[in-house]
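Removed from the display is one protein chain of the complex; every other protein chain stays in position.
Going by the order they are written in, the chains are A and B; count residues from 1 in each one.
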Amino acid sequence: MKPRHKRFAFIAVALAAVGLAVGLVLYALRGNVNLYFTPTQVFDKQVPKGRSFRIGGLVEKGSVKRESDGLTTNFVITDMYKEIPVVYKGILPDLFKEGKGVVAEGKMGAGGVMVAEQVLAKHDENYMPPEAADALKKAKAMEAADALKKGGAANTAETVAIPNNAPVAQ
Amino acid sequence: MNILVWMKANPLTYVWIGSYMFALIVFAIEIVLVVRKRKTTLHQVRLMRDAGDEE
Partner (left out) sequence: MTINWFKYASPTSFYGLAGKMIPWFAIPSAILFVVGMYMGFFVAPVDAQQGEFYRIMFIHVPTAILSMFFYLVMAGYAALGLIFNTRLSAMMASAIAPTGALFTLISLWTGALWGKPMWGTWWIWDARMTSQLILLFLYLGFIALHASIDEPRRADRAAALLAIVGSVNVPIIYFSVKWWNTLHQGSTIKFSGTSMQITMQHTLLTMTIACWFYAIAVVLSRVRSIILERERKTDWISELPEMRS
């Protein structure tokens, strides 16, 4: 082997070794690399007990209720399969809206309600002016109406995907 | 807390100063450093040549 080939082999081996090492580390950490658990995972008891953890999903439509103290908010996080009610005392981010992504950190309290210490909004990757967003909404509504006319109770329960990661495949 | 209120009242100023000005200042510093490196390197190499070839 020429020295050049030797060096090449050396680099290839080093790369493969490191790639493997990193792959193993990621495999071992696979639970911890994820930022949050989905409500389904919480129901499946995959969540550390007694420790603070994060739940991610969508704020269920119609679930947000503000208490009279003006600070405490009750809402439900859903992944379209399971729901977890959350209570949070504090200021919510501006992007916190019904039907939008959210990540809440806290501990499970009595009655399966998460007592959140922090609530973060998770926005999606679509950028458009407000007019375009309105037009899109209208088009979707019309489509749903059409589907309803044609197929009766066809599958209009639109599968709203959670911003970047579907809750399945865990 | 105050900064939160301020940034929401002045989003464009916040974006401009916080992100764009920051980036432009970083670029300006880098340009100054690169130009200075060129000058000092030229200077050093000249000195070394004038002093003969010893280290």
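Quick note on the criterion: a residue touches a chain if its C-beta (ideal position, glycine included) is under 8 Å from a C-beta of that chain, and two chains touch if they have at least 3 such contacts.
Just so we're clear, the structure is a prediction, and the values are computed from it rather than from any experiment.
On the side of subunit A, touch with the chain left out of the figure occurs at residues 4, 7-8, 11, 14-15, 18-19, 22, 26, 33-36, 38, 56, 92-96, 103, 118-130, 132-134, 163-165. Contacts to the hidden chain, counted on subunit B, fall at residues 4, 7-8, 11-12, 14-16, 18-20, 22-23, 26-27, 30-31, 34-35, 37-38, 41-42, 44-46, 48-49, 53.
Keep in mind that, in the parts below, only the chains that are shown with their structure count from here on.
Subunit A and subunit B have centres, each the mean of its CA atoms, that are 39 Å apart.
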